[in-house]
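Reading through the structure tokens given below for one structure.
The complex appears here without one of its protein chains, the remainder shown in place.
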Amino acid sequence: MPISAAEPPRSAAEPPRSAAEPLLDVAGLATGYGKIGVLHAVDLKINAGEVVALLGPNGAGKTTLLRAVSGLLPWTGRVTFAGIDLAGLSPRETVQAGLAHVIEGHRVFTQLAVLDNLLLAAYDLPRRERSSRVEEALALFPEIATKRHERAAALSGGQQQMLAVAQGLVRRPRLLMLDEPSAGLSPVLVDRVFVVVRRLREAGTAVLLVEQLIEKALALADRVYALARGAIVLEAKTSEPDLPTRLEHAYLATART
Amino acid sequence: MLQSIILSGLAIGSIYALIGVTYNVMFSASRVFSFTAGTLGMLGGVLGSLFITRYGMPIAIGFLLVLIGGAIFGIITEILAVRPVLRSIEQHLYVLSTLALALMVQQLAAIEWGTDARPFPRLLDLARGDFDQQYWLPMLACIAVIVGLELLYRHTIIGHAFLAIAEDAYAARALGLPERRLRMASFALAGAIGALAGFAGGELLLAFFGNAPMLTFYGFIPVALGGMGNNRGAVAAGLLLGLFQQAANFEVGGIFASVAVFAVFIIVLLVRPEGLSGGALQRRV
Partner (left out) sequence: MSTPAAQLTPSRANLLGTSSAWSAALPFLVLLAFGLAFPLFGGGYWGVIATRACVYWVLVSGLNLVVGFAGQIAIGWVALLTLGAYTTSVLVAGTVTPELSPYVALAIAAVAGALFGLIIGLPALRLRTFYFAITTLGFATIVTQIALAWGSVTGGGVGVAGPVFPWPFDSQWGFYYFCFGLAAICTWMTANIASSRFGRALTAIRDAEVAAEACGIAKPGLLIAVFLFSGAVAGIAGGLFATLQTYITPDAFTLDLSVLFFIAILIGGRGSILGPLLGTMLLTVLPEFAAPLVAWSTFLYAVLLLVIVLVIPGGIAELLDFKNRRPLETHRAILPRPELLQHLFGSMPQGSALTLKEVALSFGGVRAIDGLDLAIHPGQVHGLIGPNGSGKTTTLNVISGYYAQQHGVVSLNGAALPLFVRHRRAHMRIARTFQTPRIVGAASVLENVMIGGTIDGAGTFAESLLSLPRHRRDEATLREAAMLALATVGLERLAGVRADRLQHSELRFTEIARALMLRPAFLLLDEPAAGLSPDEITRLGALIVAIAKAGTGVLLVEHHADLIFDICHHVTVLNLGKTLAAGTPAQIRSHREVVNAYLGG
């Protein structure tokens, strides 16, 4: 299927701050599950403090890309983060480098208390720093701070999602990767999560956001990448006016008709 | 007679329960049932007799060395038989790799230690009587392990990490927990518990290489009946199993007691494959 017409004019969309080294630089990344190749030669850059939305139809490989970058899946290509080569690093090492990955489906540990869930995120930190970091993360989510001694099983889906995001924040990451934080949440709760993302950006944390709620994601993000059929098919600033049409074409590959 | 049935039943049951816990601790960390669980119990008896009776070590030192030996064998199990097959597409290879390791150690014991059951030293020279130490030592060990595990799982961060891996290993990895090191620690812990079972039950079971398959089988029954990964279920089922077996022993004789135990085990499993208490760890869809 020729998709060339949907190919983004990549050079025009080069980030303006090209002088600065990007925080995350993914070049020619390929990965998959066993024999099944999912991503072929993905290029993507994220600058410090920037919110980037990663969009794409189902099965395009968005989750797979996050998994590869955070070390949950083996990959080939070149990925650097804050000047560190991520090749062969385990998830633990990428977390230590300052890259937090909040996986899809708010998978918190339901048997443990909210506080213990957060303390686990601080597992590698010095003992005396743990509780102050946990409190710092909890401060962003008053609705779960009041339930800190309850088991995570007692939280609603939305609260579990907040707990998962809070787990990601305990390590004060430089880049937070969120995989569909809105899935299964009511609109009110989605807005709550997005407010937190906005505050993180103000505090200088970069965010890579995989999202199904396109409009909300676009309202929040500085830039957007679209992934389809295992490759980046579009890169644009969210301020560009014809973005929705271009996205649609990139998604459905209908540009040829 | 009733008293001795109950005493010996609870004692044997405690050993079965501890082997069940050994299975569980390894299972929680890796989703793997290891054939080495009973081998650990056998090692506890054989190493205890070796260190204390043959080498004449003080009991405390011998005991410590037995626990360390069990822990080392646990770690070897993880490295040699579990880790290489965890990521394999073939899901059931662990059954074969742990079986191979269990057989190796069992045969090694048969060759180096001998195929005869040998006496296990008396640990404390208290007055012999109805309530002999050979009965209450296993019970004490069982209580100590259960209390210790509860404290570990409830109040320490490493215990929380164990629980996290048991519930969702993938999420634990994504969070940056050192999954591999925690798994090794779990196997070391399981190794020590299994060795403790054999050590505490040494006077009852003697130092005998043939205890390995026996404990592998009878120690698994509490796991199957109590629900996998469920320690409380394993202890309850283990004690029941011990009582039932001893009662049958007195009533119909040793051989048919084994047959009765086996029949009950098969029937219960066929009726309730998930165990009497149901699945312990429910996964979210």
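Each chain gets a letter, A and B, in the order it is written, and its residues are counted from 1.
The definition used in the following text is that a contact is a pair of C-beta atoms (placed from the backbone, for glycine too) under 8 Å apart; a residue touches a chain by one contact, two chains touch by 3 or more.
These figures come from a predicted structure and were not determined experimentally.
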*Contact with the hidden chain (one of A:38, A:120 or A:190)*: A:38
*Could you list which residues of chain B touch the chain missing from the display?*
33, 80-81, 84-85, 90-93, 95-97, 99-101, 103-104, 107-108, 111, 213-214, 216-217, 220, 224, 253-256, 258-259, 262, 265-266, 269-270, 273, 285
*asked:* Please output the residues of chain A touching the missing chain, sorted low to high.
replied: 1-2, 32, 35-38, 55, 57-60, 183, 211-215, 229, 247-248, 251-254
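Keep this in mind: only the chains that are shown with their structure count from here on.
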*If you average the Cα atoms of chain A and of chain B to get two centres, how far apart are those centres in Å?*
43
*Show which residues of chain B lie in contact with chain A when the two form their complex.*
89, 157, 160-161, 163-164, 167-168, 170-179, 284
*Touching residues on chain A, where the partner in the complex is chain B*: 34, 70, 72, 91-92, 94-96, 101, 103, 105, 107-112, 116, 119-121, 123-124, 167, 171
